[in-house]
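Structure incoming, see below.
With one protein chain withheld, the remaining protein chains of the complex are depicted in position.
What follows is chain A.
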Amino acid sequence: MSASQNYSSPALEKIPITLIVNGETRTIEVLPWTVLLDLLRDHLHLTGTKKGCDHGQCGACTVIADGKRINSCMALAVMKDGASITTIEGIASDGALHPLQQAFIDHDAFQCGYCTPGQICSGVTLIQEGRARTRDEIREWMSGNICRCGAYTNIVDAIEQVLGSNQEAGR
């Protein structure tokens, strides 16, 4: 990463940044106050990531940045220069659903679906983190994703299914 950079004027001076979004390198010019969520939705037209509360309280905007799940509404895009971002559009590979996406369908783990992209990005990372095993642990480690329809039981079922089949495969 480059050394210090100083953009002194608060005028409408756009700053060039590079992001790897779902595996594709994108060079974009952003205003300093553009939030990553708005960049994804309004500039890159990746509208799968949803704006819920816009204040880091609901998790609908969850994306994966350099392997870590974050609230994209609380991240300034300019500060993510150089990061690799995975959104819900990048979870499936070559047209095949991620096992967690299939599990959400199998368990009817949504009703209106608005929180689902964030739930799945969060759940995929939860599985990679390897910290949650029991249902209590899944609930705790998914607590950053609110579902207003209350599909929590089925969301836990879906995640549990993928964790269980991963354990089977690991034997």
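Quick note on the criterion: a residue touches a chain if its C-beta (ideal position, glycine included) is under 8 Å from a C-beta of that chain, and two chains touch if they have at least 3 such contacts; residues count from 1.
Just so we're on the same page, contacts and distances are computed from a predicted model.
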item	value
Per UniProt record, name of the chain withheld from view ["Xanthine dehydrogenase YagS FAD-binding subunit", "Tryptophan synthase beta chain", "Response regulator receiver domain-containing protein" or "ABC transporter permease"]	"Xanthine dehydrogenase YagS FAD-binding subunit"
Residues belonging to chain A that touch the chain removed from view	1, 3-10, 15, 32-33, 35, 54-56, 59, 62, 68-71, 74-76, 78-79, 122, 125-126, 129, 134, 136-137, 139-141, 143-145
